[in-house]
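With one protein chain removed, the remaining protein chains of the complex are shown where they sit.
What follows is chain A.
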Amino acid sequence: MRHFKRGVAAALFGGLGVALAGWPAMLPPARAQAPAAAAPGLVAQGEYVARASDCVACHTAPGGVPFAGGLPFALQMGTIYAPNITPDPQTGIGRYTEAEFARAVREGVRRDGASLYPAMPFPSYARMTDADIHALYVYFMQGVKPVASTVKANSLPWPLSMRWPLIGWRMMFAPSVKDAQAKSARPFDDPVLARGAYLVEGPGHCGACHTPRGITMQEVALTGADGTRFLSGGGVIDGWIPTSLRGENRTGLGRWSEDDIVEFLKTGRIRRGSAFGGMSDAVGHGTQHLTDEDLHAIARYLKSLPPHDTTQTPWRYDATLATALHAGDLSARGARTYVDNCAACHRTDGQGYPTVFPPLAGNPVVMDKAPDSLIHIVLTGDILRATHQAPSAFVMPGFATRLSDEKVADVVSFIRKAWGNDAAPATAQDVARVRKALPRTEGDAAVPLN
């Protein structure tokens, strides 16, 4: 999920000029009270909240100590680094009082009063309960080892290095804690739904990736109560397009059952598809650690969201092209490239070998309006990470060096057309555009060991 945050930060600085007036809100200097040793249950509870909030994703450098910061967010005009959030008093957050900590997490204000870059999803965290924040604080202070590690200074040139313009952004787009909490606590018939809404809209910050953003990079909806654009699919992040988590039949979760979603969040792999891109990390760091009850709550809540795009006809498997391939007819655009490069794993009938190799037939990612994710994965390949319950990782090789833009466009068009997918074809220009925008390094792509 760290990918999206890079995207957000990039866009923010890429010419937005959120140059609105405001001054850092200064807090009286306060010394952190080393919290009295809390019940061990509280530390574990806080750790759980940290998982649900996926703190580790951003606050850990590739191969680095968890929470010691240093993950670079490479932007066009410089690099910013995620801070050390271990309780080291000098280089980490050891001197934060609980109130300062709560303000940073929920309101995006640092201990010294400076604004945090909205790479930190504080507009979502704003709705976190005091109890969760308390547990989280106890966990960071007592359950995490302090690591003295000074994160590299951000290398943004002036005037971008000034943080004060962010205050305006915060004032315009980040909800107050009170409002946010009130909204999440809106009435639900089913307590499971209420819990799901809290997790999705709050700590889980699913919308950070899966909700479209406005021109000033704010999420256009922060909760299910804000209309159907909430979780209706996000913008491109590092060349991946997060799909809709709403009820669209083709491109959303319309055909996924509650159990499908639970299993997906646990293992990253179900009969309908496998996690890749940023979602692979989200499952790995975050969702796989959640309890079955919470996963069901999330799933049930997502299943309660009606489609944003109400025009989609239900996907139905169409065997025409599969039959042609089976008979050796490779005349369709991209068919030959598909058979030579993809069919071993994804099969000529597009059904794949789930849950090892995902199906392409009926896969929501494949039918997305934009072909970017599909193009990206064909170019770079990707890794389905191991989880506790599914200890095997699977690597898809990249084809960037083997297939030209035309060939990639052909094969992507084939996949988007075949098996009833019927999505619009891709062009060589699309491929060139995605190829050009690919992140140069996938810093955290540790090679799986199976």
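Heads up, the rule we're going with is that a residue touches a chain if its C-beta (ideal position, glycine included) is under 8 Å from a C-beta of that chain, and two chains touch if they have at least 3 such contacts; residues count from 1.
Methods note: contacts and distances are computed from a predicted model.
The chain absent from the displayed complex carries the UniProt protein name "GMC family oxidoreductase", chosen from "Amino acid ABC transporter permease", "Methylenetetrahydrofolate reductase", "Glutamate synthase" or "GMC family oxidoreductase". The residue from A:Gly63, A:Pro157 or A:Pro391 that touches the chain not shown here is A:Pro391. When the missing chain is restored to the complex, the residue among A:Thr355, A:Ser373 or A:Ser413 that touches it is A:Thr355. The chain omitted from view is touched by exactly one of A:Ala39, A:Ile215, A:Ala327 or A:Val447, namely A:Val447. Counting the whole complex, the residues of chain A in touch with the unshown chain are 344-345, 353-357, 383, 386, 388-395, 397, 402, 447-450.
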